[in-house]
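This is the structure, below, for whatever I ask next.
Here the complex is missing one protein chain, while the rest keep their positions.
Chains: A, B and C, in written order; residue numbering restarts at 1 for each.
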Amino acid sequence: MISVGIIGATGYAGNELVRLLLGHREASIKWLVSKSFTGERYQDIYRNFFEIIDRVCTGSELEELAETVDIIFTATPQGYLSGLLTKEVLEKCRVIDLSADYRIKDPGIYEAWYKIEHKSKELIDDAVYGLVEVNREDIRDSRLVANPGCYTTCSILTAYPLVKEKLIDPDTLIINALSGVSGAGRGAKVANLYCEVNESAKAYGVTTHRHTPEIEEQLSYAYGSDIRISFTPHLVPMNRGILVTETATLNGECGYDEIRAAYEKYYAGEKFIRLMDKDVCPETRFTEGSNYVDIGFKTDERTNRVVMMGALDNLVKGAAGQAVQNMNVMFGFKEDEGLNIIPMVP
Amino acid sequence: MISVGIIGATGYAGNELVRLLLGHREASIKWLVSKSFTGERYQDIYRNFFEIIDRVCTGSELEELAETVDIIFTATPQGYLSGLLTKEVLEKCRVIDLSADYRIKDPGIYEAWYKIEHKSKELIDDAVYGLVEVNREDIRDSRLVANPGCYTTCSILTAYPLVKEKLIDPDTLIINALSGVSGAGRGAKVANLYCEVNESAKAYGVTTHRHTPEIEEQLSYAYGSDIRISFTPHLVPMNRGILVTETATLNGECGYDEIRAAYEKYYAGEKFIRLMDKDVCPETRFTEGSNYVDIGFKTDERTNRVVMMGALDNLVKGAAGQAVQNMNVMFGFKEDEGLNIIPMVP
Amino acid sequence: MISVGIIGATGYAGNELVRLLLGHREASIKWLVSKSFTGERYQDIYRNFFEIIDRVCTGSELEELAETVDIIFTATPQGYLSGLLTKEVLEKCRVIDLSADYRIKDPGIYEAWYKIEHKSKELIDDAVYGLVEVNREDIRDSRLVANPGCYTTCSILTAYPLVKEKLIDPDTLIINALSGVSGAGRGAKVANLYCEVNESAKAYGVTTHRHTPEIEEQLSYAYGSDIRISFTPHLVPMNRGILVTETATLNGECGYDEIRAAYEKYYAGEKFIRLMDKDVCPETRFTEGSNYVDIGFKTDERTNRVVMMGALDNLVKGAAGQAVQNMNVMFGFKEDEGLNIIPMVP
Partner (left out) sequence: MISVGIIGATGYAGNELVRLLLGHREASIKWLVSKSFTGERYQDIYRNFFEIIDRVCTGSELEELAETVDIIFTATPQGYLSGLLTKEVLEKCRVIDLSADYRIKDPGIYEAWYKIEHKSKELIDDAVYGLVEVNREDIRDSRLVANPGCYTTCSILTAYPLVKEKLIDPDTLIINALSGVSGAGRGAKVANLYCEVNESAKAYGVTTHRHTPEIEEQLSYAYGSDIRISFTPHLVPMNRGILVTETATLNGECGYDEIRAAYEKYYAGEKFIRLMDKDVCPETRFTEGSNYVDIGFKTDERTNRVVMMGALDNLVKGAAGQAVQNMNVMFGFKEDEGLNIIPMVP
């Protein structure tokens, strides 16, 4: 049984980490840190946990906290962890960071897209990008895992086999993504009020969304050379869920079977990736609450393109679930421990 | 390990039974019966179960089915089970009926409110009303359990201690209830289309809703004499959840402490009933996906009334979860086996 | 053509006033005051008005503003107007106040429920309660109209004829009300974020909601003596709409026809009140965007009660539409000028 701490426990991703960890048989929550709610009972902030968890939010120091647990999850704003993390902390405990601080290897790109100075560049190389289905081996021995973003997890996994196998021309890759509102966090902003979001849809962050370089970097590794994509996220009125629709030109004549084979080559043994049957389009609702990514595709002879689609729950596979999956790999637990959750419909 | 069958597996309650039973360590699903989807793979109908359950819907006969399992759940329309059930079937296996067929002891009342002839009146007395927190002992040895309705579970449990302890005048009890749309089932009706239900609220079944006599009968048992209530259900745009608001005149001067004590007398040891802290109003979202009923109340000295509030997930404690809880009692399993589900927010 | 100013133009009620006044043939908007958005273009704040209104939000003084227009609408927080209004202002222009400041005649009750000191008690008697269907004659010559609250408009109008005609015992009147989220305003509060409100229902302000004394006062006038009611509001996930369900014991035996006659006595000539046909329950969606109140009822011989139901759009008949209706009466315009809006479905 390992001991776990969560910094940033009262955001939506933190809340989801608590839900998942309470069902984990090898890990127990030692403390919950929340800047905004220090001193308050966790079950009063999120009353889904009423009578389930008896813990008061604390606000202590990273150095000290690191001595008390085996692993820390940080579900904190960009720039928070990179401003505090040191080699000493990492010697004391392992860290899974749900922010973007250690996802991008080139700090210049990080700083250009995030408009934040990176304050611990020396640790970036130690960090492993925590997309288990791609980097499983490297994650095992890592002390610092950069948990991927919600859009990026879905975008990368949906295209990965076709990029890796060079079945598509990556420079033609257009990614459109839809997100539920929990992806925008729990901050008190007018833009995220019920009446501002409900009954509407919009694109945002067009050409500038910060998940773009993260997707490009990972797909470039897969392809073997640099890739530039167009990524357009949209906000739609639902609590959870990410759906990506990716269009790309096929390299040569490449039919359903060849593409299917590529997906199966990489994902046949992956529990959390479900390849849809032919002609079935994934729907976010069928992944709700679970760690699954549902992936489907359709070829289009008229345009010689393929349309790939991926769906997941942004708070689970797109954040907390993936973090727990990373923890499981890092500590040698069964990879699905705590994650055997059946999606809930309706 | 017991063997379980579900008749009516493709409605929303059936789907929820499958979700819960797949997480149950003492029960395994033997077959799934669906009239509308006979011959189809269950995972194609509800793709949340894709790659999770590999079962084809069957459509066989009750007599034969009864020989193959330890217990049958019927999530079927009113009148279905009462038209087929026999003592012979009940000798072969136990039955938990999620319809209303055996909930009401007086068949005349059943027939008057449901406009259906009851075809197995001789079995009504054998049936136990499956509200575990009230009838736990009788459920243990029952062969036939009438699983309570969604509105009724919430309505009865919210008022039960105050009625039982005669703290309120039951003839002043006014129950207003809100339900999510899954309570209306999965039938293809114009009235339940997204655009007919979304962005609107309405009362329906005013003075005639069929859960009224069920609530009255159970609260009458608690009170010791016949009770007449006003029950008004409403449809509100959300998938899941029931919220009841019950107003009643207090008998004599009765303050917060006395009422609180009554609730604790009956519910202090009940895992699935959570009494809210003072001044906290239950919200349906904090019960979503779980078997909890959250109950709160507020006294009003101005009017000498109490306002009681209860919230639950209509598909879990209001249907499938309560059915599993009944099964656990009937077979001597831990009462929360398969039901240790943390509500999911948001 | 009269000249109109709006103070508090960037809240939801202010936004709705602008929408309605732009379609009014006898009134033109002179200025829009917004504390939070002073100096910004109105069409940039509410882009529904893009290219439709070209106006920059101002932030000037009430005394000066009063000289420039015929009427001012104040859609401001409680206590704002009562802290600034003077007889001099009212001599310069007429005022319709959408806040609660002048709705309640007894300042002690106002201060007890609102926890605010009333700073212009001397003006309260000059104010007319702006429920046109009840107080039309007094509104005509008023300089200061207290525009009723959203819940109160719906609650009062739904019960008024039966209280006035003494067909019900007003001390048994229980009002349950559901509101869409726009009633909570546009302030940046966590509680009103999409993910906090969506897919959930809750009661709030139980026994303490500030619309309670307003309903009681008006229904007491109708009844001829003091009335105490129970009022329980609920928040449900939709943008607009209020639905009230009111239960009361009938005085003597009183059937459908007698109750119907009472409603028709008061409302037959009222354009904005639509009495539903027998057995039809009002739905908020059928009033959306319009100034209608839809009212229905059902008698219950079993309990000798009547269940009355009312539905309206909280931003129109519950706020801005009623304010325009008041203005029309005050200036002798056609009462439905600017309000001939067909509800929009879906």
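Note that a contact is a pair of C-beta atoms (placed from the backbone, for glycine too) under 8 Å apart; a residue touches a chain by one contact, two chains touch by 3 or more.
Just so it is clear, the structure is predicted and the values come from calculations on it, not from any experiment.
Listed residues B:Y12, B:F73 or B:Y129: the one in touch with the omitted chain is B:Y12. Among A:A27, A:I45, A:V95 or A:L243, the one in contact with the hidden chain is A:L243. Within the complete assembly, C:R47 is the residue of C:R47, C:K189 or C:K278 that touches the hidden chain. Listed by residue number, the positions of subunit A touching the unshown chain are 172, 174, 176, 178, 180, 195-196, 198-204, 206-207, 228-230, 232, 234, 236-241, 243, 245, 247, 281-286, 288, 298-300, 302-303, 305, 307, 309, 311, 346.
As for the chain not pictured, it touches subunit C at residues 12, 15, 19, 22-23, 44, 46-52, 182, 199, 239-240, 274, 276-277, 280, 283, 285-290, 294, 340, 342-346.
Where subunit B meets the chain that is not shown, the touching residues are 12, 181-182, 186, 188-190, 192-199, 237-239.
We take it that only the chains that are shown with their structure count from here on.
For the touching copies subunit A and subunit C, the fraction of interface residue numbers used by both exceeds half; the interface is of the same-residue type. Ranked by C-beta contact pairs, the top interface belongs to chains B-C. Our note on geometry: subunit B versus subunit C, Cα centroid distance of 38 Å, whole angstroms.
With centres defined as mean CA coordinates, subunit C is found 46 Å away from subunit A. Multi-chain contact residues, meaning those touching two or more other chains, occur in subunit C at positions 195-196, 198-199, 237-239.
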